[in-house]
Each structure stands twice: as structure tokens, then as C-alpha cells.
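Worksheet: one structure, shown below.
Apart from one protein chain that is not included, each protein chain of the complex appears where it belongs.
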Amino acid sequence: MQVAYTPAEIAAIVGASRTAGSAKLKIRDIASLTAARAGDLSFLGNAKYKSQVPASGATVLLLPPDYSGEPKPGQVFLYVENPSVALAKLCARIEQSLWPKPPAGIHPSAVVAPKAKIDATAHLGPLCVIEDGAHIGAGSVLQASVFVGRDARIGEDCWVMAGAVITSTCSLANRVRLQPGVVVGSDGFGYEFVRGRHEKIPQIGSVFIEDDVEIGANSTLDRARFSRTVVGEGTKIDNLAQIAHNVVIGKHCILCAQVGISGSTTIEDYVILGGQVGVGGHITLAKGSKAGGQAGITRDIPAGAYVNGTPAIPFMLERRLHLLQQRLPDLFKRVEALEKK
Amino acid sequence: MQVAYTPAEIAAIVGASRTAGSAKLKIRDIASLTAARAGDLSFLGNAKYKSQVPASGATVLLLPPDYSGEPKPGQVFLYVENPSVALAKLCARIEQSLWPKPPAGIHPSAVVAPKAKIDATAHLGPLCVIEDGAHIGAGSVLQASVFVGRDARIGEDCWVMAGAVITSTCSLANRVRLQPGVVVGSDGFGYEFVRGRHEKIPQIGSVFIEDDVEIGANSTLDRARFSRTVVGEGTKIDNLAQIAHNVVIGKHCILCAQVGISGSTTIEDYVILGGQVGVGGHITLAKGSKAGGQAGITRDIPAGAYVNGTPAIPFMLERRLHLLQQRLPDLFKRVEALEKK
Partner (left out) sequence: MQVAYTPAEIAAIVGASRTAGSAKLKIRDIASLTAARAGDLSFLGNAKYKSQVPASGATVLLLPPDYSGEPKPGQVFLYVENPSVALAKLCARIEQSLWPKPPAGIHPSAVVAPKAKIDATAHLGPLCVIEDGAHIGAGSVLQASVFVGRDARIGEDCWVMAGAVITSTCSLANRVRLQPGVVVGSDGFGYEFVRGRHEKIPQIGSVFIEDDVEIGANSTLDRARFSRTVVGEGTKIDNLAQIAHNVVIGKHCILCAQVGISGSTTIEDYVILGGQVGVGGHITLAKGSKAGGQAGITRDIPAGAYVNGTPAIPFMLERRLHLLQQRLPDLFKRVEALEKK
């Protein structure tokens, strides 16, 4: 973690109500109760793991007020109202020290076109390329080697990591976070088959990403044929996901890694898709629907439904069919026996 | 879309034979009949949607000559022979104004090795890296931060978008288009298992991409072990696809997003693979064959065949088996009833 805190510093950060034991080691990492070694901090987040505390090798332990037991020599118990909340506080502090917001300004190696508008409080790291008419909002951070195309727009307090690409006319609203290598605004995959050849259909729309969206490393989002491809407020997309042209994703969805959404499909608010799920084109996954990993969704899914399998069917039915399939060898034998009667 | 056309300008672009109504608003976007609002253009591409025209909020509508009806106040009807063709004309015009061909020349921030040959009419954008012996042909555009390795060759009128990587000795023919982040010529995935370790097998071949190919964002194409990995003329590959070493893809194929093709497989002309399809190694998908989304192809597929499922079987059979599987609960009950007789 590249950080080191004394037990006393941690007690202050988490607001410990009481301390027991003492330790000279600094804390350099966090680990589970069973994995923790000297120099690690651990925590009792769930009472059911209480029995793991005495054997834990952690140097500092975050424990609830009612935990009874004594620290070993060289071990510190910090009593806190809620160990999970205390851990979150500590992690947030570490996060800040690991990735402090870089200072405002434009690195001299960045290539900024004359008609780009860069807010004075934004940070443009080394070797970023900003084309004419692009706009980078207040407090936004472009880490390094980020490309922002003509007339593209980055709102306020966005973080755009190394090597991400935002092509022309696409927009990020505020507090959007793009992990390294994300591509926003590649051309939609649209061709017309004319005399034995696939002729490109112009893709003249754009991509609009609303507030508080996060998109994982090397994911790709295509611009719309016309109008916009949209990712709704607060939605989180994992690595290597593919969002095709004219897809509209609602608010607060979770799309796990390697998901692929085909063109013109609508994903309503609060939808959750497991890893490697594929969704066909021109369909609607209604509000709050869910799909298990690797599901292949070919039809509309009603609100709140949970589907699985390829093609996707209701989860419980899919589970039941899967079990029956495993009994097929037996079924064949039983039918044979009946035929011999 | 960052553009604005008056209805009269649009009438001129699409060659309208007749105009009805008038509007002061400029057209800034295109939308379907039902989604269009003031400032949008829409179109009646298919007669079956005729009933949606009267309620459409579009400011300009492209309609066939035989459409009967009157524009609302502030609305313009443009009559054209074929509204879909007219729309395509308009989109092509918008495309040109959004992405005009950048002027010839080498951006001063590009790093061009002394023995690279850059045609005087090519455009090298900011921060491109061109190694020795590489050749960039007439009229080709490298947007920004593109890497072209030693002795690689980009033909004429190619468009290579931000962050794409073409490694040494690989070739693009003419009019090839690489979306952002494409990798052409990563090492093939070949190892020999020797005394408990995987030893790398040298991957000394290259990748050859023929005329008019387009490859989607962040897709990867491995160089051959020896000889060449090939993508045939006019083939279109979507985002996040994986093409392994020594794969040979024919002409005018369509490979949808997240497809993966294993090593030494041959895909003949006019093959179409749905999203997330996986294809095993050392097999042949014959001319014009097709596979549904997420299919897993483990054997040769005959010409013109349409397969589905994992492992892939003929499409109609797969559909039938899927339906029978859904009737398994019933079948188990029926067998039980027979046994009780």
C-alpha cells in the first residue's frame, strides 16, 4: 500500500473509543483475520468470525465494543462502534494519500488545440491531446495520454485515467470516472449489404455519459448512428464491456466485466448484469431486472425479473431444467425399462 | 450532432421534389418518428409506420411522394423518391462536416524515425510514433497517439484512430479503418510445456489486413507464428474481438463484438458471427456460414450452414432441443405416471 501508520494514528483516524495492547510495528497492509500477518490490520466485520480473532496474526484489530478477549504481545485492539465503517474510514484516508488530487494546470507535453477550453482548475497530465472545441470542466483530472476529440465535453470533477479516448462530440457529465484504456465514441457497427459488399452507414450521433458513472478499463462505447448512446446517472460498468450504438442504459445499473449490449437496446434503471452476459439488439430489460453470468438475453425482460442461461429464461426455471438435464441418463434408462415390460 | 441545417438546406441536400409547410427551427438531430421532437428530422423509411407520421414531433419529415397528409404548423414535409436513401445522403453530408479529412502533414509532436517513409499527403496527428522502415501511404490519416512499428506498412487512405497500435512488419492495405485502441500484431499465444514451465514459441509471422477492412475499438489481432494472420477484403470486425495467430479470415465477413477466434482457424468469405461467439482452433467455417450470438464452434461448419449453441449445432435443431428441454419437467412426470401403471 506504500503507506505506514502507527496504531495510534489508526486509532485517531477511526475514532477508537478504547485501545488495548501495544505494538511498535507500523501498519502497511490490510488483510482478513486468517490471512493477516505482523504489520497488517484486520477487522471483525461480522460476529460469526469472532472465533478467528484469537489466532489472527494481525498487528492491529478493529473490534466491536462488546468483544471480550485480550490482545497478544505486540498486538493492539481498537474498539469501535462498527468495525466495517471504521475500516471504510481508514481506506478512504489511505486512498486520499495514495491518489491525492493532482494540482491544477496543463503539463507542458500536453497538446491542446487553440480553440479547446480548459478550466483553470482542471489538471491535464503529460501527453494528453485535446482537439479544437473540446471543453474540460472545473476540477477534472486527465491522468496521462488521454485523447479528447473535437467538440467533446468533459464536465466537472471527472477522473479520466491513462490512455482513455473520448472521441469528438461525446460528453461526460460530472464526476464521471474512466479507467485506463476506455474508448467512448468509437463508430457504431452499422453496414448495409450492397452488391456483395458491406457499405458503412455513417455513425453521426454521439455518446452521453451522465453524472457519477464509472467505466472499467478497456471498455468500449460506440457513438449512435444518430442521436445518442446514453449511460445513465450512477451506473457502473466493469472492464472490457461493449456498449453498442444507440444503447440507452438507465440510472444506477451494474454491468459486470465483459458484458456486451447490442445496438438500440434499452436497459432501464437498477438493472444488474453478471459477467460475460450478452444482450441482443432492439430489446428492453425493464427496471430492476437481473441476469446471471454468461446469460444470453434475446427478448424483453419484465421489471424485476431474474433470468439465466442462453437463451435466457427465468432463473428458477433454468436451475430446475439444469438439474433435470443431469438426470437424463437415468430417464433414458427408465424409459428403456418401461419399453421392455 | 454539432450541426444545424435549415429545412431549405436539407431540401437541397436530399434533392426534395416537393416541400410542404414551413419552419423557423434549424435541424440539430435525427430521430425516429415517435422519438422526434422540435428541431429533429425524422423519416418514413417503411410504409408500415405511416400512422406514426401525424403524431410525430419532428420539425422536418422525409416522406415518399405518395404520402397524403398535411404538416402541422412549424413543420416541414420534404417529399423524396426514397426517404431511406435521402436520409443516407444527409447523414453522409453531416459525417463530412463532422469529420473532414485533416490536412496533410506531420504534427510537430509526432516521433518519426529517420528511416520511416511518410507520404507527403498523409496526416500524422499529435504524438504518433513511427519506427524505422515503416511506411505510411498516400492520404492516410493517423489521428493521435498511434504506434506504427518497425517495417510496418499502412497503405493509402487508411484511417487509424487514437491509440491504435500496429506492430512491426504488419500491414494494412488501402482504406482500412481501425477504431481507437485496436492492436494489430500482438504476439500469438504459443508456448511449449518443457519441464514444468511454458516456454515461449517465437511468433515471427505478421498480420495482413486487406482493403476496406474495418476493425472495432480495442480489438486484438495476433501476429502469426510464421507466415501471416489475414483479414480479407471488406471484412468488418466489431469491438473487443480477438483474432488469434494464423487465423485466416476471408472477404466480406461480419464478426460482431467480443467474438474470439482461436489459432489457425479459417473463416471463409461472407461468414457472419454474432456477438461473443467463440471459435475453436484449426477448424474451417465454410463460405457464407453463420453462427448465433454466444455460439461455441468446435468443428468445421459447412458452407451456408447456420449454427447455434455451445457446442454449436444446426440452428433449427438447437431451437427444437431448447423447446424440448423446457418440457423436461412434464416428461419426467409422464414417465413417473407410466411407471406407476
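Note that the chains take the letters A and B in the order they are written out, and that residue 1 is the start of every chain.
Simple rule for what comes next: a residue touches a chain if its C-beta (ideal position, glycine included) is under 8 Å from a C-beta of that chain, and two chains touch if they have at least 3 such contacts.
Here the structure is a predicted model, which means the values were calculated and not measured.
**Student:** Using the document's definition of touch, tell me which of B:Pro71, B:Gly181 or B:Gly250 contacts the absent chain.
**Tutor:** The one listed residue touching the chain not shown is B:Gly181.
**Student:** With the missing chain put back, one of B:Ser42, B:Gln75, B:Asn174 or B:Asn218 would touch it. Which one?
**Tutor:** B:Asn218
**Student:** Since one chain has been left out of the picture, which residues of chain B touch it in the full complex?
**Tutor:** Touching the chain left out of view, chain B contributes residues 111, 127, 129, 145, 147, 149, 151, 163, 165, 167-169, 181, 183, 186-187, 189, 191, 196-198, 200-206, 218, 220, 222, 226-227, 240, 242, 244, 258, 260, 262, 276, 278, 280, 294, 296, 298, 310-311, 313, 317, 320-321, 324-325, 327, 331, 334-335, 338.
**Student:** Take the complete complex as the reference. Which residues in chain A touch the chain that isn't displayed?
**Tutor:** 1-2, 29-31, 35, 88, 91-92, 94-95, 98-99, 107, 109, 125-127, 143-145, 161-163, 179-181, 212, 214, 216-218, 234, 236, 238-240, 252, 254, 256-258, 275-276, 293-294, 309-310, 322, 325-326, 328-329, 331-332, 335, 338-339
As a working rule, only the chains that are shown with their structure count from here on.
**Student:** List the centre-to-centre spacing of chain A and chain B in whole Å, with centres computed as mean CA coordinates.
**Tutor:** 26
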